[in-house]
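With one protein chain withheld, the remaining protein chains of the complex are depicted in position.
The first chain written gets the first letter, and so on, giving A and B; residue counts start at 1 in each chain.
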Amino acid sequence: MSSMASPAARSAIRPPMAGAIPGVVAVNTFREAVRDRILYNLIFFALVMMGAAILVGQISIGIERLVIVNLGLSAISIFGLIMAIFIGVSLVSKEIEKRTLYSLLAKPVRRWEFLVGRYAGLLLTLVVNTSLMTMGLAGALLYVSRHFERGDASILLAVYFILLQLALVTALALFFSCFSTPVLSTLYTIGIYVAGIFANDIHAIGQFTRNPAMEAVTRVVYYLLPNFHNFNIIAAASHGEAVPFSLIWQNTVYAALYVAVVLIAAAAVFSRRNLK
Amino acid sequence: MTTPAIEIEGLTKDYATGFWRKRMRRSLDNLTLQVEEGEVFGFLGPNGAGKTTTIKLLMGLIFPTAGTARVRGQSIHDVRMHREIGFLPEQPYFYDYLTARELLDYYARFFGYSAGERRERVHRFLERVGLASAGDTQLRKFSKGMLQRAGIAQAILHDPRVIFLDEPMSGLDPVGRREVRDIILELKQQGRTVFFSTHILSDAEMLCDRVAVLVGGKLRGVGAPGDIVSMEIQGMEILFEASHAEALPRGFAGRATQIGGRFRIEVPEAELYDSLDQLRGWGARILSVTPIRPTLEDYFFGLVDRGKADRLPEEVTAR
Partner (left out) sequence: MSAASQVGRNWGAVAAVPVLLAAIAMLQVRIDMQTRSAAQQKEELVLSSGPMLQKMSLGYDSLLADIYWTRAVQYYGGKLRDMSRDYSLLPGLLDITTTLDPHLLVAYRFGAIFLSEPPPGGAGRVDLAIKLEERGIKANPDAWDLDANRGFLYYWHLKDYAKASAAYLDAARNPKAPQMMRMMAARITEKGGDLDTSMAIWAQYFTSSKDPRVLKTARDHIEGLQALKDERAIDALSQRYYASFGKYPTSTKELRDAGMLNGIPLDPTGIPYIIEPGGKSRLDPSSTVIVEIPPKLPNEK
């Protein structure tokens, strides 16, 4: 029977570097997603989409490349959203439900470090997945037209914007996961996403009514909601249009700030939560 | 006086219940307790008594309504305290997509070991709990006993000074229970403090330096099992055989129970020798004489029964 080492501090426990703990949780979250077979199904469907895009080009006129870009980017966007929401809403609630959190939180890890790690892990998964699907898109383009055009660079930009969107949606899903069940969290997240797309219209309606109270309310709602329409440049990408650099960095900062707000709120909620 | 390993003062936990969350249910009431370094401390009580609530409060999984607690001098609200403690939850569940080796490696990363140290520790503790051959099997394929062993491994692989075990024997077969007992004793030998909750009283009797009994959220009694058990001798038990089938002597007839060819009778301590003389005169063959002591179980149930009424916890000390 082998015995345990003497408790003398032969190897003293050194505190890990700042930021290392979230990284540890992130890598494990990524591993969890990879071993979950749902990921492979989604990639398969995405590749089917690429095939369908090639087919549509055959039965239409003049849009062989266009429809590959449109359908491909839309598929990347939709599947990314599905994954962000589906996995995101159980990021925290699954650990609570399954009680894996009991043994984890007994370790020297702060609750916010755990949250950030879960978030980063899912984001990493989304980036990897999106990259794979983008390669599929590039492959389909090459298949149809045998070369790339200069305007195709805007496709990469559109993918980047899609990732910004996904970063926001993931943060929202994680936030709800801290205190709600997966089903409700899904509804809330989808609700905010759709509202965010129509944010412009909400704002416009308020101005249309000429009622100062309504205008004020809708203006506040407009600025509070994450404005997802900012990030939609699929149409521009499919026509190879250039996107001004100011738009790129402004949207990046917007997404980063909004994610920070949501994560701080999530940490605040989760830090006080009594786990059942 | 050295700092106690665990100090609990006035720890209280209320839960809001009812549809509107208006009514309060007190699941832990003003618990005050100290556990010394190197003790093996048993935390006993019926289901729902608040044992798991106490441990969850100490682990920081839930937050107290009132009161404080410290482990090795550090407040339970300080995350650095967790470097020195290990925790095995009741019916542990781990990430079932990981192998045992991956699980231990994952947890080890929270302590800042180098890669080599981590590898060595994971290997050593897998062996210690007897999972070396199952190290690369996914946890979803583990039996309950194996999961429990993995749980112990993750609780101790960073050499914590204080180890908390919530119902560590539950669901284990006798072999598994023996192994857990051995590990607890080994931890004690190394000078570590072990705090475990259980409702298997014989385990507590065998392992613990001291026990506390919790009933209905309140502490009912604290003391060493030996002290509790030697409280008083309730009588003497005599086992004897009858040499012939005649009726038992007067005075014994109604009180003796018969098992096969043997008889058993309980007599008060003071009457022991008189009874023995009588039996021998009658021609019985004495088989054994044993004092009847209350077990921890009796003590326990006595406290549980009295738990309905409000009483101060009794401190049982050696006479």
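The working rule: a contact is a pair of C-beta atoms (placed from the backbone, for glycine too) under 8 Å apart; a residue touches a chain by one contact, two chains touch by 3 or more.
None of these values were measured; they are calculated from a predicted model.
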Shown chains in contact with the undisplayed one are A
Checked against the full complex, the residue among A:198, A:222 or A:254 that touches the missing chain is A:198
The one of A:63, A:128, A:214 or A:248 in touch with the missing chain is A:63
Missing-chain contacts on subunit A, rising order, are 56, 59-63, 66-67, 70-71, 74, 77-78, 194, 197-198, 201, 228-229, 232, 234-235, 238-239
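The rule is simple: only the chains that are shown with their structure count from here on.
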Counting only contacts in the complex, subunit B reaches subunit A at residues 56, 59-63, 79-80, 82-83, 85-89, 91-95, 97-98, 106-107, 109-113, 117, 124-125, 127-128, 151, 154-156, 158-159, 161, 164, 186, 190-192
In the complex, the residues of subunit A that touch subunit B are 2-7, 11, 13-16, 20-21, 24, 28, 31-32, 35-36, 98-110, 272, 274-275
